[in-house]
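One protein chain is absent from this view; the other protein chains keep their places.
Labels for the chains are A and B, by order of writing; each one numbers its residues from 1.
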Amino acid sequence: MENLIFYILAAVTLCGGLGVVFMRNPVGSALSLILALLGMACVYLTLSAEFLAAVQVLVYAGAIVVLFLFVILLVNQEKAPAGGFSRLRLVVPVAVIGVSVFWACLLSRIESPEVFADPSLGSGTEAAKLLFTTYIFPFEAVSIILLASMIGAIVLAKRKGVK
Amino acid sequence: MILNENLYTLIPLIPLAGAAINGLFWRKMAGNVSGYLACATVLASFVLSVMAFFQLIGLPAGTERVIHWTVYDWIAVGTFKAPLGFMLDPLSMTWLLIVTGVGFLIHVYSVGYMAHEEEYSRSRYFAYLNLFIFAMLMLVMGDNLLLMFLGWEGVGLCSYLLISFFFDKNFCAEAGQKAFIVNRIGDVGFVLATVWTFATFGDIVFPGLFEALKEPALHPGSLAITCIAILFFVGAMGKSAQIPLYVWLPDAMAGPTPVSALIHAATMVTAGIYMLCRMSPLFAMSPSALEFVAIVGCATALFAGIIGLLQKDIKKVLAYSTVSQLGYMFMAVGVGAFTAGVFHVTTHAFFKALLFLGSGAVIHALHGEQDIMKMGALKKKLPGVFIVFAAGSLALSGFIPFAGFFSKDEILFSTFVSHKYVLWGIGVLAAGITAFYTFRLVHLTCSGESRMPREAADKIHPPPKSMSLPLWILAILSVVGGFIGIPAAFGLPNILGEFLEPTFAQAHHLLGGHGEHSHSTEFLLMGFSMAVVITGFFLAWLVYGKGMARSERLSEAYSNFHRIVSNKFYVDEAYNAVVVRPLRKAADFFGRGDLIVIDGLVNLTGGIVNILGIIVRVFHTGVVRSYAFWIVIGMIVALWVIAG
Partner (left out) sequence: MAYPLQNYLVLSALLFGIGMAGFLYRRNVIVMFMCVELMLNAVNLTIVAFAAHHGLNVGTVYALLIITVAAAEAAVGLAIIISIFRLKGTLDVDEYDQMKG
């Protein structure tokens, strides 16, 4: 029972995930994705990764999913949203989920050292310390990736003939 | 004066340079420049050879009379060493002088003979000729079997190139091909013998090899030595046109006449004798091999002589005569008289080259006519040619005191003295036949009635200086050349014999000396051979002396004999049926097999790739989700493998 909070958070996240998969309307999928991400952010909080949780909410839930929503609405579908469920039967997702459950059970047998991290470790300062010293190169590289993808997205999504 | 030995390395290299220049810069060669260049290179080699000769005889007599130097360690793998080295001893010196000397004369002659050809052809011709001299010099100067083989192959190649010089004529090209292939068959024997020699005695460099031959510990048994010796002789059979590999030499007459003189009379065909003489210590260890050599040589001498009796082409008569004389040389070697063999090589080089060049002058004068049945009475129109031709013929027949007499007589004497009376008898018979066909040749060509067509007879012109000068020089040599080898019976020193003694000392030691026969026996035999020669002349005069009538009656009376001999005993036809045609069929069979099997295999590989492609294409459905599915499957498999 001491893990109750964790179980609640886990349940919420998983429900969000299932919602993504099984909701017919893509907008509904997007909204359950937000739910799953918020659940994940809380899980990060239990790990004392506050900075990461904040970033998760801001960037992932706040920007990326919003982008998804924009695109869904841009792609105007008057009739019923296209692309329902696969012609394959339900067997496939069920099988996959079943396998992952099995895998999860295996994982639960892992004995882990009970190392309690210093709560201050997850703060922004600590992350920044690493990011700007040891991991400066990936940092810069990722910023270039962002730049490239920005340009790419603009170029790809432009209508033809529009300057 | 003692010169640096490396200077003598130039002896083969200068003609090689000449060949390269003539071959590569043929466009720039104007007029006769190519010919002059080629002559100059050979003359340079001759001068150097003479210098080497004087240096050589300056050395003390005996086994020290050798100039041996190594230019470069060509091959040295484990115990196998084949250096790029040269050895000048009396034997190779003899050949050196013959090759460069007679070669030079023939080069000069060629300048005149080939003057009608266009310049590009002339450059090509002289390039080949110089290349040949290079290869022949490598053959005689090399100090190990591998270098000798290099020269061996080189002369075979040049022979092919020169025989098929007029390659746009089919029969020339075929003759060249025949020569090369038959040579090759002999070469197999040579190579096998070389390898076997190395395996048995551990060395192919001559000084070391001959030392090893003295080691009783290394003797593998008489059968092995006989086999090695016979394999070497097989190589000689191909190169020097003995039975059964002589068939290329008559066909080789398709090449230009100077080529026939140089290659197929004086130098290349004597390479077999050279090789046997060089390997004399080995042969001396196997009396049965020597016996075999003698028998083959003797048989060839007789057989070829008979064929030469009825040939109609002036060059073919001389070709068969060459084969016959080569038989004599091998017979000499076979009875252990190596010096006699070398002596006959020398004199034969003089008079046979002379005869060929003389016939070349005749052909040149008659603008290409080679059929002696269409000649006659040339001694009035071309007196100079007639005189030199007669001189050569007398030398060939062995008329005293011309060169051929002493050499042939020495061979027959050695055969008699070795108690090989059958061989001696056949040799004498062949000498008579030689005299017969020689007289026939000279008479039908130069004397008697003219059987030439009118127009040809009017256009005869004497040969130019470049052609007649070598003829006269060779004629003089044919007359006096015999005096270097006068037998002891006359009380004069045998210059050649003494000169060559160190080379053959080891062989003579193994064979034991011949019994000393009295000088009277020798004079008796000499007289007997002269009598045979004169009989041959007389019989030929009887048949052909007074016009063609009597010979035609005889050929009708003995028509079968006439037919068989004129057709060369149908040897070529037999070879064609037994060897050439089955080989061609086999080649066709394997050719088709290659097409079906090997090409099929290659196509099969392509076909397999094709099928694989078809299979893999199944996965390229284009449907994104199936890709996704396969990605997931792949991921699972990868994780499985990683996790072990």
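Definition applied: contacts are C-beta pairs under 8 Å (C-beta built on N, C-alpha and C of every residue); 3 or more make two chains touch, one makes a residue touch a chain.
Quick caveat, the model's predicted, so the values are computed rather than measured.
> Just one of B:Leu24, B:Met373, B:Leu542 or B:Val632 touches the chain that is missing; which is it?
B:Val632
> In the whole complex, what residues of subunit B lie against the chain that is missing from view?
Counting over the whole complex, subunit B touches the hidden chain at residues 617, 620-625, 628-629, 632.
> Which residue numbers on subunit A touch the omitted chain?
For subunit A, the residues touching the absent chain are 3, 6, 10, 13-14, 17-18, 20-21, 26, 29-30, 33, 36-37, 40, 43-44, 46-49, 51-52, 55-56, 59-60, 63-64, 67-68, 71-72, 74-75, 77, 81-88, 92-94, 96-97, 99-101, 103-105, 107-110, 112-118, 121-122, 126-127, 129-131, 135, 138-139, 142, 145-146, 148-150, 152-157, 159.
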